[in-house]
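Down below is the structure, laid out as structure tokens.
A single protein chain has been omitted from the complex, and every remaining protein chain is retained in its original position.
For reference, chains read A and B in written order, and residue numbers begin at 1 within each chain.
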Amino acid sequence: MTEPRDTAVAPETPVPVVDDNGHLIVNIGPSHPSTHGVCRVLVELDGEIVVKAEPIIGHLHRGIEKMAENRTYLQVVPLTDRLDYVGSMYANWAYCRAVERLAGIRVPERAEYIRVIVCELQRIASHMMAIGPAGADTGATSAFMYTFWQREMVVDLFEALCGARLTYNYVRPGGVASDLPDGWIERCRAFIAQHPAAMLEIDRFLFGNVIFRARTKGIGVLDAADAVAWGATGPVARGSGMSWDLRRDDPYSVYPRFDFDVPVGSRGDAYDRARVRVYEAVESCRIIGQALDGLAEFKPGDIMAEAMPRLLAPPPGDAYDHIESARGSLGVYLVSDGSVRPYRMKVRSPAFCNLALLPLLAEGHTLSDLVVILGSLDPVFGEVDR
Amino acid sequence: MTFVWGLLWGLGAVMLIAGGAVIGVWWERKVAGRIQLRLGPQQIGPAGSLQMLADVPKLLFKEDIVPDGADKPVFRYAPLAVFAPIAMAAAVIPFWAGWAPFDSTVGVLFFLAVPAIGVIGILLSAWGSHNTLSTIGGLRAAAQMISYEVPRSLSVLSIVVLAGSMRPVEIMDAWRWWWVPLTLVGFVIYFTASIAEMNRGPFDLPEAESELVAGYFADYSGFRWAIFMMGEYGAMIVASLFGAAVFLGGFRWLPGIAGFVVFIALATLVITAVMWIKWTFPRFRQDHLMTFCWTVLTPLALLQLVVAGVVSLWL
Partner (left out) sequence: MAVTPEPVRTPATVSDEYPAGIKGVIAGARSILTGFAVTMSKVRTRPVTIRYPAEKVTVSDRWRGALRLRGVLGRDEVPLLSSMPGEHNALIDDLHRSSRLPGCVGNCPANVDARGQSFLIADGRVADAYALVRERNIMPGVLGRICHHPCETACRRNFYDEPIAIRPLHRFAYEEFQKIRPDALPVLPNTRGKRVAIIGSGPSGLAAAYDLMRLGYGVVMYESEAEPGGALRSGVPSYRLPRDVLSREIADIVEMGLELHCGVEVGKDKPLAAIRRETDAVLLAVGLQQSRILPIPGSDAEGVIGALEFLWAGNHTGEAGVRGKRVFVIGGGNVAVDVARVALRVGATEVRLASLEADDEMPAHPWEITEALDEGVIATCSVGPEEVLTENHRVVGMRMRECLSVFDEFGRFSPKFGEGLSDFACDVVVFAIGQSAKLDTLLGGTEVMMSGQSRLAVDGTTFTTTTPGVFACGEVVTGPGSAIGSIATGHEAADTIHRFLQDLPLDDEARIRRPVPAYAKYAHVDLSLVEDDRRRADMPFSDPAERSQDFQPVELGLSYDEAMAEATRCLRCESEVCVGCTFCARTCPDFAITVERDDTPGERCLTLYELDLTKCCFCGLCAEQCPTGALTHTGQYELSFFHRDLMTFDKGEMLRDGGGDRATGRDGIVSPVCPSCEEVER
């Protein structure tokens, strides 16, 4: 462990640039193009080799877990939007599952199907935010734009669905906020029809590229044992060959009805972590296709549990539920004291657990690799700091 | 009198580079836009062509920030040390049959040696900024630019061997069309090394945006920053013009004014290729960059030199 540093240095105090060992001290962030948010990484460099990298978090801390204690159960949903703002639907869903478990609410199947569809779309949108920046972190800005266009299409779908492009507030305790608008299913099908091909193109363009391989192969290798020991989940764990996906291994909602594969890597380097996401996006398209087919069986408009009270007051008790978000296992723990407000909310944030791996992975690599490693962990600081 | 002429020529070179940079920025934004499924600038003027007319005043009027800890004189004048050598190098480019602004017998050497002075400017700006990221960027730039001088010089040397002269005007006179296939490898090496020399992607490590924010000029703002930008575009323009002349034959393809048009077109093509590469590929890492230089480019350049030397025996 590093000794605590005084981070509040007065402006006139000269900032130490070189420490006692002759190592250069570099602050990456909190305002830096490739920290994927407001993260500050304090790096000790020997030449360009990272001796120690220490993520200093908390720049985006808003106290959402505490704020939730002062909001009704419905009012917490917009707060969860702001946890993982790249994948708001996941936090919505994980929270709603916890509330539903706490209050014993049965969600209509149509709502479950819609939730699966929007969350798989969200996985695509979120992975585009990981794959593209993997290119941008290494300087391939065009790949970033290509994935962003794919994300844009998803976000357009969400805009048509709920009127928001980032903080959706769409999944609600008991169901979803509104039914699919007219023509949405066709738009969604058109999207998933072109998406795998676009992903293959990105795969050829970026992941086949010799420079990109040189930049990411063998960088930040995480073995499966370490992944388990550090509580890594999601693509980070799967990149290390740990085939663990809550959708398959702890099935929730209607996922058991769908046929899909879980892509895994074998070397656990930055390349594997990034490329796992490409194939996850493709698999998400498969799931969405099946879910759209299944949606036809259910009555339109049946999207909210029957007789949902406006003010939920679940019986005293606690509930934990987790889902596979784009970043890993996202869990929400809720305690109710029987009132209309949660007594306590705790979020198990996959981004936080994955980010903890950074010092381990970055050590011994160069400064350029540090950025690649950080990008491959795909942290979202709204969720890390909460 | 010579001094006055020199001053005029210098002014001309600055105008050439500044004008080229204005057009180059617009063109790059258009090229990058199309590659990235975008339109690029489009609001000001037809197809955004007057965008730079808006950008230049903006840069002029922006606050000129000098960081507190900076070594102020060094910080202030380092951009000139980056820009001036590039403008100087433009003097030896053979624009017309038998004419170059500065017709030197060692013009090729001049062209290769003078821009390398820019390294000092970069180091000065990096150090003067008193910023860790800038310093790393400056050191990277120094290592990279000095290293890539070697394959670049060797590749130009094959042309010198074939022409039997270091005077650009004479090289152009001696130029034959079959030199193009013969020195193709040399041209590719020259092209690659020049990209590294001008710090453009995929060799833009010194300013690596995702790692060092903007590297050695991270702390610059306003017009000082614009001078760095102009230096980068100037290096691109100058290297492309020189490459288009000595490797691709420049104005020799057609007589008179048509030849000049072909020359400019070839140079534009080379510039576009530089942009295309930048917007296509990821960035190298420092060690890969060095390995690439010393184990791939330099041996290949030597090989090219040997081939050119052997062929020149029959000339």
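By definition in this document, a contact is a pair of C-beta atoms (placed from the backbone, for glycine too) under 8 Å apart; a residue touches a chain by one contact, two chains touch by 3 or more.
Keep in mind it's a predicted model, so treat the numbers as computed, not measured.
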| note | Missing-chain contact, candidates A:Leu45, A:Leu79 or A:Val154, resolves to A:Leu79
| remark: Filtering A:Pro263, A:Gly294, A:Gly328 or A:Pro342 for touch with the omitted chain leaves A:Pro263
| Looking at A:Ala111, A:Ala232, A:Val282 or A:Leu334, which residue reaches the missing chain? | A:Val282
| field | Residue touching the undisplayed chain, where the options are A:Tyr95, A:Tyr113 or A:Phe207 | value | A:Phe207
| In chain A, positions touching the absent partner | 71, 74-79, 81-82, 142, 146, 149, 156, 159-164, 167, 169, 177-178, 181, 186, 189-190, 192-194, 196-197, 199-201, 204-205, 207-210, 213, 239, 241, 261, 263-267, 269, 271-272, 275-276, 278-279, 282-283, 285, 289, 306-311, 313, 340
| remark: Touching the unshown chain, chain B contributes residues 31, 33-39, 42-43, 276, 279-281
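One rule holds for everything that comes next: only the chains that are shown with their structure count from here on.
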| How far is the middle of chain A from the middle of chain B, if each middle is the mean of its Cα atoms, in Å? | 42
| If you look only at chain A, which of its residues touch chain B in the complex? | 11, 14, 17, 24-27, 32-34, 45, 48, 135-142, 145-146, 149, 206, 209, 211-212, 214-215, 366-371
| Residues on chain B engaged by chain A in the complex (per definition of touch) | 32, 35-38, 68-69, 132-133, 136, 201-202, 204-205, 208-213, 279-288
